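All protein chains of the complex are present and in place, except for one that has been dropped.
This part shows chain A:
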Amino acid sequence: MIEAVGLTKRYGPKTAVHNLSFQVRPGTVTGFLGPNGSGKSTTMRMILGLDAPTSGHATIGGRPFRQTPNAARLVGALLDAKAVHGGRSARAHLLSLAQLSGIPARRVDEVLGVVGLQDVAQRRSGGFSLGMGQRLGIAAALLGDPQVLLFDEPVNGLDPEGILWVRNLMKQLAAEGRTVFVSSHLMSEMALTAEHLIVIGRGQLLADMPVKDFISANSADFARVRTPDGASEQREKLTAAVAEAGGQAVPEEDGALRVTGLPLPRISDLAHAADIRLWELSPHQASLEEAYMRMTQGAVDYRSTADQRSGLQAAPAGYPPQGAAPQGYAPGQPSPTLSTPFEQGAPPLPGQVPPGVAAPPPNPYAQQAPYAQQAPYAPAAPVPGGPVPPQQGHPYGGPAPYGAPHPYGQQPPMPPAAPADQPTPHTQDVR
């Protein structure tokens, strides 16, 4: 069990972590979530006694880490995958860490097998890819077969197979009764891995609750209602009826209505009573990613601004500075291609699927209010390359919940636990 009590860390005038109190219990995977720079790594370093808190304290198993006897056999940590001497082979790196904790060399070969690096064990780690580095870091954390495990961003740089493997590994470790504390800035990943969530923003606790509660507490359920096209008086009638019944109906750009505050059968009854035909009545649940973004919206440290490209649009040399700029656009004004809400954030990177935008099927909801507001955040939350391909029903990697509304019944808040059923790709840890 990990416990933080009033943990605070100040670097000069900047407060990295402020009065953070939480417990991480054994037997479950606890996700530690927050935007970049929110203090996740600092908190982890304080738990491990590497950084001294300005005030408050953190304990593992009831003791401050630095007073823990045989610390490496109790606690394993992956803090930074790049924290390896590039000239040292993977095996020598692990061997030095094993010897440091009095772990037999045999165990080094075991963990190399567990993380799938046995074939490159003798190679110098400087040539490792980011994913291989992560595997090496995870191997180091597993060395002592510890009861408490801390992982800081373990899936960074891993391929989909690797992400799946890490996810299963975390669950397996937790199922064995260990305490597993995993940080991430990806809600989508945590939704699939963790059972409990601790969310921080700007170093302060935003949420500490089971994932299920987090979803229901933070995702506003709504119904999409569509009246026949071209019958706007029906739509207005329904809006009035909904308002009368205590609900709220907000028109959407494509002509549908977003109704909140009323259950689906009630909406249907209202429509029936008002003699309105419905073309669509579908339940929607905001994705976890959306809930997370809404929660951390005020706590994002690094927000991209619109790229005005004014420096590039200056009049070419020889032209008068205030004159006729090419195509009649005054320098400094956004170009017409920057007018959509999403693109004001930043142009999507090639290969990166921004949530809710650029969906394979034409997506009429791409510019819904929440995304339009949160668009500037989108570049900071890269979609993890789809840990599960969209066709498997990953609701956060692609725009599925919006692009393809489930016509029948309630959508599951989380995808069926498909990954867990799949054969694990890694060698079984021999214990």
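To be clear about the criterion, a contact is a pair of C-beta atoms (placed from the backbone, for glycine too) under 8 Å apart; a residue touches a chain by one contact, two chains touch by 3 or more; residues count from 1.
In this section, contacts and distances are computed from a predicted model.
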Chain not present in the shown complex, as UniProt names it (candidates "Sarcosine oxidase subunit gamma", "Thiosulfate reductase cytochrome b subunit", "Putrescine transport system permease protein PotI" or "ABC transporter"): "ABC transporter"
Contact partner of the left-out chain, one of A:Gly49, A:Pro210, A:Gly261 or A:Pro283: A:Gly49
Residue, one of A:Arg88, A:Lys237 or A:Arg294, that touches the chain absent here: A:Arg88
Contacting the left-out chain in the complete assembly, out of A:Ala58, A:Leu117 or A:Ala140: A:Ala140
Where the missing chain touches chain A, by residue: 45, 48-52, 65-68, 71-72, 75, 77, 79-80, 82-89, 92-93, 95-102, 140
